[in-house]
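Every protein chain except one is present and positioned as in the full complex.
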Amino acid sequence: MGNVIMADLARIPELLPSIIEMVAKVVFIFTMNMGVFAPLLGWVERKQSALMQDRIGANRADILGITAFGLLHTLTDAIKLLTKEDFIPRGADKPLHYLAPFIAVVPALIAFAVIPFGGQYVLWGHKTNLVIADLDVGILFVFAVASISTYGSVIAGWASNNNWSLLGGIRVGAQMLSYEVAMGLTLVGVFMVYGSLRMTDIGVAQENFFHWGIFLQPLGFILFITCALAENKRTPFDIPEAEAELVAGYFTEYSGLKFAMFWMAEFLEMVTISGVLVALFFGGWQIPFVTHEGLVKFFGFLGSNFAQVAVMVVHVTVFWVKVLGWIFLLMLIRWTLPRFRYDQVMELGWKIILPLALVNIFITGAVMLMVM
Amino acid sequence: MSGTYRKVDRNVTLTLWERLYLPEVIRGVTITTRHFFVNFLSVTKAYFGGKPSDRKIMTIYYPDEKPVLPEAYRGKPVLVLGSDGRGKCVACGLCEVACPPKCISIVGGMREDGTRRPVTYKLNGAVCIFCGLCEEACPEEAIVMSDRYEGLSEYDRKLMVYDKEALLVPEEKLGKRLDYIRRRMFGKWNY
Partner (left out) sequence: MELLIFYGLGLLALFAAAAMIMVRQPVTSALLLILNMFCLSGLYAMLGAHLIAILQLLVYAGAIMVLVLFVIMLLNLREKKGIVSKHQIALQTAGVAVFGVFMAVIAARLHTSQLPNPKAVTASFGTVGAVGRVLFTDYILPFEIASILLLAAIVGAVILAKSKV
């Protein structure tokens, strides 16, 4: 066995570029999610909702009179949550109570592994593919991971020894189960159209503007965004944490950093959903009417390597801009629509979205047969 | 009580268009988006070299910006100090009588030239209800309601009893309110 390990170690030099690439991609995605989105979305949420409702929003925290449009509230929030008492209620299942926030936040982070945030580039002879794990099962991985994140909420509800939490946990379980089924089926049409589950393949196939998922699968898109909103557990579908009924639902008994982790998980899920939406329906890293070769040609004056770098930067920027746009839209929806009732959520999932998804698959199949 | 009443149909029947839900969602989102952008642009404009009034949002940044009060606003009642350096009050006691919670107490006296003046004039700010009846009752325009609304509460009730020195305000500072009083919109001129 030692020999095997030595052999593996001996391969490190030849694998070095790949390892560097891998680490760089992981660090990039991690900083984007944890360093940019997790703290900033709190600010975006506050300010955007305020402006939508003709308010000003949080702006009083300041350092030497500089408020930075309320951005410093992120900092004060962090300090507050760090110094808060970490409360575990009596009778709670301590290990599970401790474990739940981690189960909630980790899947939200790793789901981004299969979402491509750029195309394929040849940099100094090394082929780079801007996705952390280019899995053949692709989008199924996101589903699997999303279904794991359900446990975070369910266990939190169970372990808190609190009736509100328990009800919240049960509601999470029911809602997630219902909408996972529907969400899987809504995307079958997309897989059929692009003939692949691999997200980079889907991204490459969307180079033509009119082959974007939104044009090929309009019904699938609407159904998917509904399911994604339900999976995210934000307002139109926030029955698991309905303030008016369940205090805060499954995280009623959480405080301090553990509460912050649930909060972060919600925001990260939103980023992931936006990423999936962009990758599947909005052309991923592609710019409308601009092909990869065209862009390379445009940056040709930089020399072949730096042209590739420039194209990469442009593509990655385009991807994140699209993701930001989607986060804006998701926030708009969250602050516009009132909450559904529990039975309405279930009815929407099972009686409307599921049959419509099946119809969508049928139509897609029929059209594909006719076209081919 | 008889009268006509409108029967409210609470069992609202939605049209097919409304039951599709999606068009209505888009309508709602359009409205909120419009609000967002209108407010976003106006706030940005106000921040970068505009006036605070450029903001389309009604909220004011209170301690930094003060609200513009209407003339009819009734703040802390004050005694008018004439431009000759004398208080206008003649200690007639009408405000004392008019005051519903009886927060004013006056001891009158004479100046050397024979004009009347209050020796002590106490107004208990903790009892005052800011009704403005003292101002209406005053024949000399000597007590008026100022637009001061800050710093009126204390942790000790004794500190809230204002004496004459704490109440006297120069006439020039109260010009707006005095003009307003002279428009005679109060009850006593309308009887």
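Structure notes:
Lettered A and B in written order, each chain numbered from 1.
We take it that a contact is a pair of C-beta atoms (placed from the backbone, for glycine too) under 8 Å apart; a residue touches a chain by one contact, two chains touch by 3 or more.
Predicted, not measured: the structure shown is a model, and the values here were computed from it.
Among the chains on display, the ones the left-out chain touches in the entire complex are A. Residue A:T150 is the one among A:T150, A:T200, A:Q217 or A:T336 that touches the chain missing from this view. Among A:L72, A:I132 or A:M176, only A:M176 touches the chain left out of the display.
On the side of chain A, touch with the chain left out of the figure occurs at residues 1, 4-5, 8, 93, 96, 135-137, 140-141, 143-148, 150-151, 154-155, 157-159, 166, 169-170, 173-174, 176-177, 180-181, 197.
In this text, only the chains that are shown with their structure count from here on.
Interface residues of chain B, counted against chain A in their complex, comprise 22, 25, 28-29, 31-33, 35-36, 39-40, 43, 56-59, 61. Every residue of chain A that touches chain B in the complex is listed here, in rising order: 48, 51-56, 59, 222, 332-333, 335-337.
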